[in-house]
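With one protein chain held back, the other chains of the complex are shown just where they sit.
Chains: A, B and C, in written order; residue numbering restarts at 1 for each.
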Amino acid sequence: MKWNTAISKHEEGALSIRGVSHASLMQEHSFSEAAFLLLSGHLPSSDERAVFDAMLVSSIEHGVEAPSAFSARVSASVGNPLHIATAAGILATGDHHGGAIEAAADYFKKGTSAKEVLDAGAKYPGFGHKLYKDLDPRAQLLLSIAEKHGFAREYVTHARAVETELRELGKPLPLNIDGALAALMLELGLSPRLGKALFVFARMPGIIAHSLEEVENEKPYRRISDTDVTYTGP
Amino acid sequence: MKWNTAISKHEEGALSIRGVSHASLMQEHSFSEAAFLLLSGHLPSSDERAVFDAMLVSSIEHGVEAPSAFSARVSASVGNPLHIATAAGILATGDHHGGAIEAAADYFKKGTSAKEVLDAGAKYPGFGHKLYKDLDPRAQLLLSIAEKHGFAREYVTHARAVETELRELGKPLPLNIDGALAALMLELGLSPRLGKALFVFARMPGIIAHSLEEVENEKPYRRISDTDVTYTGP
Amino acid sequence: MKWNTAISKHEEGALSIRGVSHASLMQEHSFSEAAFLLLSGHLPSSDERAVFDAMLVSSIEHGVEAPSAFSARVSASVGNPLHIATAAGILATGDHHGGAIEAAADYFKKGTSAKEVLDAGAKYPGFGHKLYKDLDPRAQLLLSIAEKHGFAREYVTHARAVETELRELGKPLPLNIDGALAALMLELGLSPRLGKALFVFARMPGIIAHSLEEVENEKPYRRISDTDVTYTGP
Partner (left out) sequence: MKWNTAISKHEEGALSIRGVSHASLMQEHSFSEAAFLLLSGHLPSSDERAVFDAMLVSSIEHGVEAPSAFSARVSASVGNPLHIATAAGILATGDHHGGAIEAAADYFKKGTSAKEVLDAGAKYPGFGHKLYKDLDPRAQLLLSIAEKHGFAREYVTHARAVETELRELGKPLPLNIDGALAALMLELGLSPRLGKALFVFARMPGIIAHSLEEVENEKPYRRISDTDVTYTGP
C-alpha cells in the first residue's frame, strides 16, 4: 500500500499542514481556522472564519434526545472509554440525523427547484424539522450571520427561493439547519461530500459532554424498560 | 429509561447550553469557546481560550502514517460514507495513540514521581516519542504558549520536574504531546477522563481531510500487498 | 421511545426466540441453525442449514490483506479491547468489500441482464475479483454445494446466465463470492438487505482471530512507514 497525500508533511522534525507550518498554526490560529485550512486547503479570511465558526456552533449540541447524544451515553454506560463512546455517537448519525446536508448541497449545487423534486415524488432535503414547524431558528440565525459577513450569495439565495416555492406549492416546510449548512458549505467552497463529516465534527463537543456526564453521574448499564416493549411475534 | 442532564435545555423553541443561550453562542463565540463551555461548564477567559485553542491545534493532524488517519482512509476506501470513516479513525486511537493523556493526567494529579513509576517497573505515560528522541517540539511549543498565558503552573511544573528526574535516572525521555496535553487539561480544570475524547475531537479535522482526500483521489479498496505478509503457521 | 418486536419474548423468566424456546435452541440446535431462525423467522431444513453453513464458512476468513482484517488489528494494536477491534474491522467493510452482495441480490431479484447493466455504463455487481481472473473457486464451490442440496434454482440459474452473457459481450468476469452469496441468499428466502450484515457476521471469526493474534504476538502501535508515503502538496 502506497499513500499519496497533500495534507501534511514531516520534514526535519517539523510538520507543515497544507503548506503552513504547524508551529505557526499553534501560535497564531484558532482551532476552527486550522480546521478550515485542513478541509478547504487555505486559511480562512476573517469573514470566512466567522461563518465557519457559526456553522460549527450551530450544530454543537441539541439535547440528550438526539440519537447521537444518547447512543454515546449508552456506549459509555456499558463500560467503554469515552473515545469509543464518541464513535458510538457518530454511528448514530446518518441520512436522517445530520445527513440531509450532503443531499441538500447536491441539489443546491445543481440549482434544483422544489417543483422538480416534488414532481418526482420525493422530499426536498434540508427543509422541515420535527420540532420546528414554521421556522428553524438555528437556520435563520445562521443565515443572518452569513449575510452580515457577505456570504449569503448564490446558494443561500437559491435555498430561500426553494423555501418560498415550497410554500407556494402547498408544502410549507422551513429551511432547516441541514439546509442552511448545505448552502453555507457551498458558499465557503467546501466539498458537498463533507456534509455528514462536518456535522459529526461540529457535534463532537456535545457528544463528549454527554458521555462524560453519563459516567460521572449515572449507574452503569442503560437498559430499555420492559414496559416500553410490545411483543408482536408468534 | 429516564435521562437527567445539565448540558442543555429546550424551552419554548429556544435552546440553551450550560445556561447560555445557543443563539448568543452562535453570534458571539467561536467554536472552541463553545466547546470549552460544553466540556468545562463555563465560557473560557481569553487566556483559557488561547491555551485550549493551542491544545486542539497541536493534535489536529500528524500525517497519513498515524493509525487514525490511514484507518479512516481505509474505511472510506471500501465504500463507506465519510462520517463512518471518521468513526473508523476514532476506533484506531486508544491507549497507544492519544491514550497516554488520561494516564499521565492521573499521575500528574497525584504528583507521582518518575522514581515511583520506574521502581514499579512501569513507564511514565506522557514521556517519549517514536519520532522525537530528545524533545517533542509540539509539547515544547504548547507549554511555551501556556506560559505566555499564565497557565504553566502546578501541573506543568510537575511535568517538567518528571522530565528532569527521568534524565537524572538515566531514562532521558522528553515530555511528549500527550504529557503536555495532560498537564494543560488539569491546569484548565478539565476532567482527566476527557483525555482520549479530547484527542479524537482535536484530531477530527485531520481524519476528515484524509478521508476526503482518499475518496477524491484514490481508487477504491485498499488491500495489503502480498509481499508485506509472511505466513508463520502450519 | 416505544419498541415493537417479533424477535424474542421474555415470559416468566423464560426467553423464546421467533416463538421457539431459547432453552430448546441451546439443547437441540447449532449456532448456524439458531442464526438462521433469527434472520429468516423459521428453523432451517437440513438442506437449508447445509447451504447456510457453507455460505458462512465461505466468507469466514480471507487473509490479513483484507481491509477488515488489518483494520481490526490496527485498532487492537493501539490498545483497544478486542470487541472494539471487531467493530473497527466491520467499519472497514462496505460497498467494495463484502458490499456487492446487496447490489447483486437486487439485480438478481429483478432478473436484470448483463446487457442492461453494461448499456447503462455500469458494472454488474457480483462479478469479477482482484485475485481470481477466470473463476472464483469459493463461488464455484458454494454453488456446487447449493446444487447438491437442491438450492441451485431460479436465482443461481440467473447468475450463471449473466456470467455466460458477460463472456459473450466481451467482458469475461467470473461470478464472485459476493454474487454467489447474493443468489443463495435469495434462494434461502433471506432479505437482500441482509447482504453486508451477513458478510460481517460470517467474517467475524477471522476478524477476531486476527485481532487476538495481533495483541498476542506484536508490539503495540501500527504506523505506516515514511517510505510508503509521497507528499504531493504545496
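As a working rule, a contact is a pair of C-beta atoms (placed from the backbone, for glycine too) under 8 Å apart; a residue touches a chain by one contact, two chains touch by 3 or more.
Quick caveat, the model's predicted, so the values are computed rather than measured.
Asker: For the chain left out of this view, which of A:16, A:32, A:77 or A:176 touches it?
Answerer: A:77
Asker: Can you say which of C:43, C:118 or C:215 touches the chain missing from this structure?
Answerer: Once the missing chain is taken into account, the touching residue is C:215.
Asker: Please give every residue of chain A in contact with the chain that is not shown.
Answerer: 63-67, 70-71, 74-75, 77-80, 84-85, 87-88, 91-97, 99, 130, 220-226, 229
Asker: Spell out the interface residues on chain B facing the chain that's missing from view.
Answerer: The list for chain B reads 1-10, 18-19, 80, 84, 87, 224, 226, 228-234.
Asker: Considering the entire assembly, which residues of chain C contact the chain that has been omitted?
Answerer: Touch set of chain C with respect to the missing chain: 1, 3-10, 13-15, 17, 22-23, 25-27, 29-32, 34-35, 38-39, 52-54, 56-58, 60-64, 70, 73, 81-87, 90-91, 93-94, 98-99, 131-132, 137-138, 141-142, 145, 191, 193-194, 196-202, 204-206, 208-213, 215-218, 222-225, 228.
Here is the rule we use: only the chains that are shown with their structure count from here on.
Asker: I want to confirm something about chain A and chain C. Since they are copies of the same sequence, is their interface symmetric in residue numbering (over half shared, so same) or not (under half, so different)?
Answerer: Mostly the same residues.
Asker: At what distance in angstrom does the C-alpha mean of chain C lie from that of chain B?
Answerer: 36
Asker: Using CA atom averages as chain centres, what separation in Å is found between chain A and chain C?
Answerer: 32
Asker: Residues of chain B that contact two or more other chains, please.
Answerer: 63-64, 70, 84-85, 87, 91, 93-94, 99, 222-225
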